[in-house]
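The structure follows.
Of the protein chains in this complex, all but one are displayed in their positions.
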Amino acid sequence: MAKIDRTKETNLLKTARGQIDGILKMLEDDRYCIDISKQILAVMAILKKTNLEILEKHLQNCVKEAFLEGKGDEKVDEIMLILDKYYQK
Amino acid sequence: MAKIDRTKETNLLKTARGQIDGILKMLEDDRYCIDISKQILAVMAILKKTNLEILEKHLQNCVKEAFLEGKGDEKVDEIMLILDKYYQK
Amino acid sequence: MAKIDRTKETNLLKTARGQIDGILKMLEDDRYCIDISKQILAVMAILKKTNLEILEKHLQNCVKEAFLEGKGDEKVDEIMLILDKYYQK
Partner (left out) sequence: MAKIDRTKETNLLKTARGQIDGILKMLEDDRYCIDISKQILAVMAILKKTNLEILEKHLQNCVKEAFLEGKGDEKVDEIMLILDKYYQK
């Protein structure tokens, strides 16, 4: 299978990392709780986006191939475990 | 108001940042989608925990003081906006 | 403490119940999975809204009174347990 292009996910995660640095600075500066909380929610939104990107490519590549090779069922089990956890974050 | 101790939140965010570095490496190494996805969910769990920590201290300090000073209502509005977004991450 | 007006929550829950009846009919009629899934998400959105309504009134009434009577801390613990679960739905 060809290597999946991860440019988008890489850029999203680098942005998330940069924002976490910013939040660490906010904590140090004793900034207002609600403002800190909003920034954490913003990072979570980026991680959510990254995860959906990964899942979409997973369906389009790995799961597709597995179905074509007649072994898609175990892939479905794997995805369901991830989706079950998705809800909990 | 006394400065709030942020040791716990700071440590959680530093852990999250370290894990993001690990995920960036996983992307580079072309690791399996589902393993990457699980790591992202782990970081989201840490951020969730950080956010709850911040919200708890916010209620115990800022909101409490606001109620005692008779101006708690605007604090409740602020929190509701955050909670409405919490659900969406 | 005065009885809290629950008209809004009652109407929301009655709507949710009506929509669940509709989804049961969709299942019987063998409707397309994605269309059924969308309807379930719509009911979850109504329940989320109901829950936020209840939580807002809880803060404005029960928690406020508790803080004024010097026993707000246990109320905060209760709310944090709810918020921790909120994330998981």
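In order of appearance the chains are A, B and C, and numbering begins at 1 in each one.
We adopt the following convention: contacts are C-beta pairs under 8 Å (C-beta built on N, C-alpha and C of every residue); 3 or more make two chains touch, one makes a residue touch a chain.
Keep in mind it's a predicted model, so treat the numbers as computed, not measured.
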Seminar exercise, completed: Against the hidden chain, chain C presents residues 3-4, 6, 9-10, 13-14, 16-17, 20-21, 23-24, 27-28, 30, 32-34, 36-38, 40-41, 43-45, 47-48, 50-51, 54-55, 57-58, 61-62, 78-79, 82, 85-86, 88-89
Seminar exercise, completed: Touching the unshown chain, chain A contributes residues 48, 52, 55-56, 59-60, 63-64, 67-68, 72-73, 76, 79-80, 83-84, 86-87
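By definition in this document, only the chains that are shown with their structure count from here on.
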For this session: Please work out the Cα centroid separation of chain B and chain C, and write it as a whole number of Å.
Result: 22
Seminar exercise, completed: chain A and chain C have mean C-alpha positions lying a whole-number Å distance apart equal to 27
Exercise. Using the average of all C-alpha atoms in each chain as its centre, how far is it in Å between chain A and chain B?
Worked result: 16
For this session: Would you please write down the residue numbers of chain B that are in contact with two or more other chains?
Result: 48, 55, 79, 86
